[in-house]
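Everything below concerns the one structure shown next.
In this view, the complex is presented without one of its protein chains, the others remaining in place.
Lettered A and B in written order, each chain numbered from 1.
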Amino acid sequence: MTTTLERNATAQIPKGGGLARRQNFGTAVVAGVVFAYLFWLIAHLTLDSTGRPFGDQVATFTGLGWLIGFWIGIGAFNGPFRWLLGRDHSHADDMYYAGQNMGKARYWKFTTDHKVVGVQYIVVTMVLFGVGGILAMAIRTNLIAPGNHFVNQQVYNSFIAIHGMVMILAMIVAVAGPWGNFVMPIMIGARDMAFPRLNALSLWTLVAAIGLLVTTLAVGGLPVGWVVMDPISNQAGIGMDFFALTIIAFTVSTTVAGVNTITTMMTMRTKGMTLERMPIFTWGVFMAAALGLYAFPYFLVAESFQILDRTSFTSFFVSTGGGTGWLQANLFWLMGHPEVYVILLPAVGALFEIAAVMSRKPVFSYRTAVGSMAGLAGLSALVWAHHMFTSGWAPTLGGPFMLTTEIISIPTGLFFLVLIGTLWRGHIWMKLPTIWLFGFMANFIIAGITGIYLSDIPLDDQLHGTMFVTAHFHYVFVGSVLFGAIAALAFWYPKVTGRYLNEYLGRISFWFVFVGVQVTFLAMFVSGLRGMPRRYASYSIIFEHTNFASTIGAYTIMIGMIILGVALVTSWNKGEPSGPNPWQANSLEWMVPTPPPLENFEVQPVITEDPYNFDKEMVRR
Amino acid sequence: MNRSRSLGIAAASVLVVGGALGLAGFALATAAPHQTALNCTPVQGASKTCAITLATYPDSGEGVHGKDGGAHPDWVTYSNDNVNVPANSTIVVTINQYDSGGSLNNAFFDQVMGTVGGTATINGKTVTHADPNDIGHTFTLRGIPGMGTDLFVSVPLPADNNSKTPVILNGVAYAKPVVVQFSFKTGSKGIYEFNCEFPCGGSREGQFGQAMSTYGYMSGTFTVQ
Partner (left out) sequence: MSDQDNKKPLKLFFWLWAIITVAGVAVSLWAPGYLMPRSMSNNMHLTILTMVVFSVAAAPVAAGVYAASIYMLRTWSYRGDDVPPPAPVIRENNKVVASWLLASTVLTVFLLIWGLGALAVDNSSTGKNPLVVDVTGQQWVWSFSYPGTHVESNQLYLPENREVEFRVTSDDVTHGFWIVNMGVQVDANPGTITTIHTTPNRLGEFTVRCEQFCGLNHSFMDTEGFVVSTQNFNSWLAAQPQRS
């Protein structure tokens, strides 16, 4: 309570501290492995090894062991444990855990400083994109020619599922993770998140979840598609158990992060920071956090049921036991559709912010911007069954779900209005963020329009389950969200490093990725229109040319992303110095030094107007 | 000082990506046993004809996995999962079926389909279908339509003869096999996939998981060369 108001960011670090002071990523991995082994041993010694679900039971125990061990090893329970013992953290302890004077080591620890967590999220996102991208290349290589078997079908089937899941996780954290943590609290004038320890917990739980997902791949994969439908996932091996645990851990991570974000924005705004003066990006993060809080628990429920079905012979999803796969499909899509907007909204918020700053104009119709994001978040909860138009479940609901789905095009259209309205008549500064912003607009209109085709049931009866759908949502994720995420990266990179992201490499990367996206996914639309289903490991000769084009396009995207990766790493310590406010923006994160000090502000700022008055001489460079 | 941070990030990325790749490679390598392909033996005196002999076992102690049975010794297996056959030829297939059986999920698969003459011989007797309630496995082979590998062959493999005289293979007693023979014609070069349509694979819905969906057990590939 008091630390947020007092300027008291330094404290004498207590000496000693024992084991708790030595915990880091390494001890977490070791403890995770040790606990996994212990749980495996206990399961083997205590459970009946003759039953069929024995393997699943052991796998579930092992995965839980990893998760619990990782938490203990990283130090997630230290605070509560000390509180139980009556020796709660002192202020000095809190400063230690915030990483004061710790140097680089703090990036490997359970560090509570929101800026450290933001940087950790950047790294996690890059790792996820790396893994998912490699899998994408393997998939496209397999599809380069009909009947090609670069990997066999069994491995391919796992690759498509893991690629899907890894990329979805990457997309969910791509904007909200790094920037929702690094800049959002500074933007609203807070010294840190409302619950700094929960912030660290959400990051490290995500890392633990990634460990489980990698294990999935190693123990036989997930040959069921990323939507893990039932009954097909009931046929999968123990990889499915690790996958279900991944989702449970991931949901814990997002829920904790969502509660933290919402509380921070509701309670930690500085004096004068009314809701209408908040930078528009923070609204994007807020909507996404709120929506994620609503949506992800459905997936947690679905995967918990899945584990029970597999280990305990319950029958939630097994029709021979009175369950139904439609229950799984409903729970999945109750999560799955809002999740798209959890991914999209932070990127859109960031792009609104970028459009205003880079065109030196206020956000056009701020209330429309907030309203359209809220409308989208609300509507997205009511459209899930459009993924099930052809499933045979409740055909009567087709009309109503077509209605809600098509209404979504109204708030989506308002995004374009706000973006174009903000840029219109501005002085559009053509820097890296702006370039990716224009790329976003070009791709997002295609994503939106093809979405309308799919919302129409007679058309969906032809296009559902085809490459057309795949191309559509890749235009959403790669063409739109990734472009938004890269724009945000280029925009806030100077705040993290004090240096610009290399403009030259960034532009080359843009053209590779932009052209690559068009080639890959326009050709994929054609594959789908011609009748190629999704998730095919090999295909008929009539799809030969479009698939070849998609593969070449995918390689082009990969080259672009590698160039961007090179720019990211080399600019970190060798880039052109930017100063604290390279874009001459007025929001609070640009008013503090770069890198921002622990607890951000020397004097608690007071806000008198929104940050979009670029005609005033209040900017310091 | 920034250098060490970027090095740390680079090291972390390399570590994790490398680890994931290693695991992917591991998964790839262990997904199916590496078995040398079974080649079709030309039949003397007949042009463009060759013969292969396969078997189906109630466990994995024979065939692909060898004596120890591999990762899942209790799973049913085909003797081979990787067969090379010549294009545009007649393939004479003999299958020794050692497993017991039961009822098909879909009686459709009791028919002999896609073979030369639409028939097969079961223990020397020519038939067009078998008893759907006494099937051990099926041999079901298919290509992709529109690829020149357009083909569909399905032959029921009846359950063992319940014979009291076991056959000893590698020191293990098996029931005397049912011998099923048929021939089919291959198209142009490409890949055919074969599997079994008798529910013999565990999992709670349809019994089609595990062995049924795993290469090297009840699924495999014909490469047309």
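Assume contacts are C-beta pairs under 8 Å (C-beta built on N, C-alpha and C of every residue); 3 or more make two chains touch, one makes a residue touch a chain.
Model, not experiment: these values are computed from the prediction.
Touch with the chain omitted from the figure is made, among A:Val30, A:Ala105, A:Leu275 or A:Ile449, by A:Ile449. Although one chain is not drawn, the whole complex shows that of A:Leu275, A:Ile420 or A:Val606 it is A:Ile420 that touches it. Mapped onto chain B, contacts with the missing chain fall at residues 105-109, 111, 113, 118, 128-129, 140, 142-146, 150, 152, 154, 193, 195, 197, 199, 205-208, 212-215, 219. Interface with the hidden chain, as seen from chain A, comprises residues 153-154, 157, 223-225, 227, 229-232, 235, 319-320, 324-326, 359-362, 364-366, 368, 390-392, 395, 398-399, 402-403, 406-407, 409-410, 413-414, 416-417, 420-421, 423-430, 438, 441-442, 445-446, 449, 452-453, 455-462, 464-466, 526, 529-531, 533-540, 583-584, 612-615.
We take it that only the chains that are shown with their structure count from here on.
Averaging Cα coordinates per chain places chain A and chain B 41 Å apart. On chain A, the positions that touch chain B within their shared complex are 52, 103-104, 107-108, 123, 126-127, 130-131, 134-135, 146-147, 149, 151-155, 158-159, 210, 214-215, 217-221, 223, 230-231, 234-237, 309, 313, 318-321, 497, 538-542, 569, 572-573.
Those residues of chain B that touch chain A in the complex are listed here as 1-6, 8-10, 12-13, 16-17, 19-21, 23-24, 26-28, 31-32, 144-149, 190-191, 193, 201-206, 208-210, 212-215, 221.
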